[in-house]
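Excerpt of the complex: some chains, original placement.
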Amino acid sequence: MKLAYWMYAGPAHIGTLRIASSFKNVHAIMHAPLGDDYFNVMRSMLERERDFTPVTASVVDRKVLGRGSQDKVVTNIVRKDQEEAPDLIVLTPTCTSSILQEDLSNFVARAQEQSKADVLLADVNHYRHNELTAADITFEQIVRFYIEKCKGNLPARSEKPSANILGISTLGFHNHHDCRELTRLLGDLGIAVNVVAPEGCSVHDIQRLPAAWFNVVPYRELGRPVAEYLQSVAHQPFVDITPMGVIQTAQFIRAIQQILTAGGVAVDYEEFIREQTLFVSQAAWFSRSIDCQNLQGKRAVVYGDGTHAAAITRILAKEMGVRVVWAGTFCKYDGEWFRSQVEGLCDEVIVSDDHALIGDRIAQAEPAAIFGTQMERHIGKRLDIPCGVISSPIHIQNFPVGYRPFLGYEGTNQIADLVYNSFTLGMEDHLLEVFGGHDTKEVVTKTLTADTELEWDEAATRELARIPGFVRSKVKRNTEKFARESGRNQITLEVMYAAKEAAGA
Amino acid sequence: MVSQPTTIGGPQFECETGNYHTFCPISCVAWLYQKIEDSFFLVIGTKTCGYFLQNAMGVMIFAEPRYAMAELEEGDVNAKLNAYDELRRLCLQVKKDRNPSVIVWIGTCTTEIIKMDLEGIAPRLEEEIGIPIVVARANGLDYAFTQGEDTVLAAMAARCPEPQQVRSEEEKKERTLGLRSLFSMGKKEDKKSEQQASTPVYADHRPLVLFGSLTDPVVNQLTLELKKQGIKVSGWLPAPRYTELPIVEQGVTCVAGVNPFLSRTASALQRRMRCNLVNTPFPIGPDGTRGWIEAICKTLGVTPKGLEEREAQVWAALKEDVDFLAGRSIFFMGDNLLEVSMARFLIRCGMKVLEVGIPYMDKRYQQAELELLEKTCNEMGHPSVRIVEKPDNYNQIQRIYELQPDLVITGMAHANPLEARGITTKWSVEFTFAMIHGFTNAHDLLKMVRKPLDRNNNLKSLGWEKLIQEV
């Protein structure tokens, strides 16, 4: 057992349901006890989805438990087949019902006999996988199923360059806006979007996937297995560079250029990249402009899923001149990749999904800003450190009505604002504090500093009070450290200034 | 075509497939950990349970709540790990970090399925670590949403001390004046207030204990209403602190519930603690509140005074909203078990109740409420109410399309899709958390019912009813 208050990724069945309900005209049957169907609430509430979530709980109660689930599950599948006429019905248990060790494949086989729709059992171990890995598995399973159904009779490559976008799904972090921006970007490059999957993709569309010249996999967490499968069966290359930030977006475009050139269409996107980088996107100019000069050397921590934490770390370090004290991810299963991405861009890498550890490490680092999940945002509130949210777990604030992509050139603008506002809004609060606009706080803040026998005299205490809140505890600790090392037990102004000079050297 | 009951009379009961959406009963942790200030709730379940709590509780999660998941991992499910050892490890940590007065174990579907013997383990561990452990099996196999509270209170009822168990006067005072705040009038007047408290404003009656978790203001309000009748509330289950659980004198103490979903608690108090259960409707709406007070008075042998005027006065204050709601139709999809009480009050307000979905109906515990419902229907000329137990949401939605109710009270999963189809909705869960009990809050309840109607009325001129693409 594990004592837990918070998890960064949901259970496996959430991942499966995200895939199933992203597809068009696919219905999922969740074989689970009452109350386990909160996925429907999440989708309906967070995405403000207008349609009923195509997921039906086949409720396991004490009675069902007594006499076995098979009849109920099969009945519910067949009933949905008639009521909704879906192309595909996906059956999934949850952590709970998976322990019953029922022969669900047999349920599916029986239901298939009476259904027009295809019926599939999502093939996931609910104790070994989480939302992210389960989504990846289910996505691949469904695509494979329909491609295999073609029996090698795959469509021909489209005449003009085209691409599939793989990995856009319901309840994904800013996925809809990212997809719109990617489509626009591909359009600017003269490339048509063949199929977007799984979001809005029908099972018939799956069979059209091989017509694209290549696949785009913008997120590390979803779509790679599908892209790899399509590469093996349909010889489709794929681009798995996340086009987040100006540098990576340029890399992404160059990778596409290579594919097109190899495919017989010679293109040169360098001028497009230059124009977008310097003049259409405002991010490069933003970074160079004078009021962002003070971002130089500012300290930040970054934490999130692999895709976003790696990309934001790169942007902060390379494009903004911000010092990333540590970068971390909760995608432990992909820790090696994450390390390889951020190596050299930050002082330290942390791969952990222990929110308490993450909170402590933030408190210790005392960064000027955090870029993390909703959890880190709240940690930041407690510590009085601003936080920009850059990653799932999703929250209603990550489904803005206004256009807020993270990818592509408009994404670079949005990220520039996020970074700027995180640092300056924090700054504004501190200025107000310094200039007495808000209630002034207790001078010696309750921080991680251990109780100490050092005594601050009145003048030094007053001096400390003048130091803005966001560096005060650091000055306090540095001074105390210096005092201890130099064997003094009262801190006077002299000690403070001497400590400052010593630290500066 | 949906067959509409037209006969006047008792409610018609139906039962459907049970393919309906409601929150998992472990959600009761959300309000109970706040209500019982010295408690710690440990939910023993899977990632699925944990992620549900995290999403359902929203912002609360960040406020360092006094609850946590004991997340079952593969080794726990395979029984490769020893449950006693694992729970011991976690509870010791909880003791070290928080030192609560009680740890409540919330069993889940998974502990049921793997047959983890929580009731067997708890007494041993309780002794070992020196903190009471209460076991509640708030699982979705047996219970729905609000019934989670029922499982906790039923388990906790057994921990109410008998009078002889309470030795010190101080403890006695704490346990009998469970409303700590209510009778202390501020420091300046300490003496005066003690005199006041000893003044016999109360009738001489058997001890009365109320059960059901309400927010403190509502607890105070209901206690004051009973005080006006000369009735002293000896205690509430739950009390604000576990150490203040009310004294229950077997065979003597009377008990009354404040919520319709507490049937197991009622029977635990009746059977295990040999209390006298007051058969009463629930204090929702002025009608229900009056009925509730009257039933208590009757059981305790106190003659109610001024209740009719009090009710009339509240109705007068509600007039504008009642006038607005009268004649409008409402459909309860069924979620929190408050449905019958609300339907009864709203029928009294002149609304037309098209269906009362409800996860579970204990006809005995709800007897007085069902009688009041029938009486109300008769008096208001409302047709017999269709009560659908274990509803099937798909079927209900078909009925909603057909009946086109003015308002649908529904769980969170269906509200947006219904709104997008031009059907006005209100979340049932809001009524679970809002203060709606007693005379004082009847107004708030009506305001909540009215708000979505006002809103869509307000937006009506804009022509934004159908917000889905016609296929």
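Note that the chains take the letters A and B in the order they are written out, and that residue 1 is the start of every chain.
As a convention for this text, a contact is a pair of C-beta atoms (placed from the backbone, for glycine too) under 8 Å apart; a residue touches a chain by one contact, two chains touch by 3 or more.
Not measured: the values here are computed from a predicted model.
Peer 1: Each chain kind shows up once here, so list its copy number in the complete complex.
Peer 2: A x2, B x2
What we mean here is this: only the chains that are shown with their structure count from here on.
Peer 1: Rounded to a whole Å, what is the gap between the Cα centroids of chain A and chain B?
Peer 2: One centre to the other, that is 38 Å.
Peer 1: How about chain B: which of its residues touch chain A in the complex?
Peer 2: Residues of chain B touching chain A: 18-27, 44-48, 50-52, 54-56, 61-62, 65, 68-74, 76-77, 81, 86-87, 89-90, 93-94, 108-110, 113-114, 139-145, 359, 394, 397, 411-417, 420, 467-468.
Peer 1: Under the stated contact criterion, what part of chain A meets chain B in this complex?
Peer 2: Spelled out, the residues of chain A in touch with chain B are 1-7, 10-14, 33-38, 40-42, 44-45, 48-53, 56-62, 65, 76, 83, 94-96, 99-100, 126-128, 130, 375, 378, 381, 393.
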